[in-house]
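What follows is chain A.
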Amino acid sequence: MDIERIGERAGAAIVPVGGPWSPPRTEPGGAESVSLAIIGSGGAGAMRAGEILLDVAAKTGFFGLMTRAMGPQIRGGEAAALLRIATAPVSSLDDHFDLLIALDWANFSRFAAELPLAATSLVITDQDEGEVPVAIGESGALVAALAMKKLARAVPGGRANMIALGAAAALIGLPAALVTEVLARQLGRKGEAVLAASAGALALGEKAAASLPPMRRLAAPPAAAGTRWNISGNQATGLGALKGGVSFVAAYPITPATEVLEWMAPALAKTGGMLVQAEDELAAINMVIGASFAGAPALTATSGPGLALMIEALGLAVASETPLVVVDVMRGGPSTGIPTKFEQSDLDIAVHGLHGDAPHLVLAPNSIGDCLTTTQWAVVLAETLQTPAIVLSDQALGQSRAVIAPPPPPPTLPGRLIATAAEGAGYQRYALTARGVSPMAIPGTSGTTYVADGLEHSARGAPSAQASDHHAQLDKRARKLETFDYGEPWADLEGEGEIALLTWGSATGPAREAMRRARAAGLAVRLISLRLLLPAQPARMAAALAGVRRLLVVEQSHGRQFHKFLRANYDLPAEVAVISRPGPLPIRPADILARLATWE
Partner candidate 1 sequence: MPDIPVSTAPVLTVQDFKSDIKPIWCPGCGDFSVLAALTKAFAELGRPRESIALISGIGCSSRLPAYTSVYGFHGVHGRALALAAGVKLARPDLTVIAAGGDGDGLSIGGNHFLHACRRNVDMTYILMDNQVYGMTKGQASPTTAPDWCESKLTPEGPGISPIAPLPLALAAGVNFFARGFAGNPNELARLITAGITHPGFAVIHVLSPCVTFRAEQRAWKQAVHALDGAPATDPVAAMTRFAGDDGFTTGILYAGSNPPFMPERQSAMLAADFEPGFVVERQGVG
Partner candidate 2 sequence: MALLITENCTSCDACRPVCPNEAIAVAEPIYTIDPLRCTECIGAEDEPQCRLVCPADCIEDNPDFRESRTALLAKYQELHA
């Protein structure tokens, strides 16, 4: 094994890539958090190796996070598992990767920017799989060679990704025996031969690690920390929908939302519900409206292009006051954009997309675990307020997995206000009630037949073009959302101080870590992450911003959609700065800390 050195790095000063706030990385007892990436072409098994590593870390007692960087190709494109293993829950990837294992460099250029390295990083390359790219050298990282492909051939059926897995686990300090055990369970059903080949390759990888340069190793796993889950955002979204009471889903596949629907299909079938595949998004959303009208809480999941197709029907749901939830797992836009990467650029269409005055709900989970809580909340809110709700998740949450504590449940709500047969002859579906919500008759109930209508209508539901009916129904549909008390979950408020980070959705991850690092270094910073975007909550926001002199808005869009939304709906402090960067590069904690530092 020859170790190709690019510059002597041993003992070099640790130069953090990001801002001045990253605490010095001296870890006598081991690192609280280690970040690594396993990259290669699609089908090389980088993703599988990453998933097993996260599973092993979880079983060892650690917390962690794994996101995927993938090209649109089914096979052959770029594929990377980006992991962070830690002794405590983590909300975002770190500023850089401590370890990068490249099964091959074939597609590295396509996502080099998503793999920041530091002077302390170790890069493992397979000298038979292409030259080390120039960018790696420039990072100052230490490069070591490991002929993974050749080594794998020493084991019949062995694969390079298992060599990489063995090496990675050994390097960062995960128990080898557990890796083999997890592998056995995951590959068990594929038969003894595959298992033996993988276990063999794994052992070779572990052994090879001994001859590789040392790197940061994990501290001991935390003492038992209560129940922990290993779950993806899309799975959490599906589970939250189910827990909210959804019993009908109409599905049309679209990256990166399909996994929500694929998780729900068998689950609904076993819980008395149903998932039906539709011919297009127009059919999907209208089937959802039909099922909800018939009494079944209903939902669909899509991404930007699908949401655009569904907008007209969402207007029908607003006008006919039919509850439903649409989960928009956002991706790079506009148009086809970048289906496999994330962005927060559907806020405008979610808030303003419906034609006419069409009040509705817009919510957004701000972590992988929160996908469950926010989706469940959206379902019961939609049912209680008889309105469509758009849930803005994104690829960074949906297709990432995390080892987390079980997410908290949302508030319990009364659910749908159902008209009883007693309403009788005088039943008015769209009665002008004080709170705005009016009893909804479920088909099959005698005496309360009515026609739900997208056409403007009177209190009874008869078509009407009269100004009086139009104004009364517009007021009713707005009143029912604006007078409702959404309570604490409207936003996550953490920390105090005259400086505030105001963000939403997946950008909350790095913002939360930046806030924690800043506070650890003595700078008082508070975090405000909006979960409920529409309707706006002026009173609650004023209270949350009380005492704030400087505001840093953090979002991942090119057109500063969130910042404009804030200015349209809220009074902001005098001094406001904005970090607004489109996908696919995630904003890192260090980027936020660097901006805060300029306010010193």
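Note that contacts are C-beta pairs under 8 Å (C-beta built on N, C-alpha and C of every residue); 3 or more make two chains touch, one makes a residue touch a chain; residues count from 1.
Candidate selection criterion: all candidates are chains of the complex that A comes from, given by their letters.
Because the structure is predicted, anything quoted here is derived from the model rather than measured.
S.K.: Given that all of 1 or 2 sit in the same complex as chain A, name the one that actually touches it.
M.R.: Of all the numbered candidates, the touching one is 1.
S.K.: Would you tell me which residues of chain A are touching candidate 1 in their complex?
M.R.: Listed in rising order, the residues of chain A that touch candidate 1 are 55, 58-61, 175, 177-178, 181, 224, 227-231, 235, 239, 242-243, 247-248, 250, 267, 269-274, 276, 278-280, 282-284, 286-296, 298, 312-313, 315-316, 320, 403, 406, 418, 421, 441-455, 462-463.
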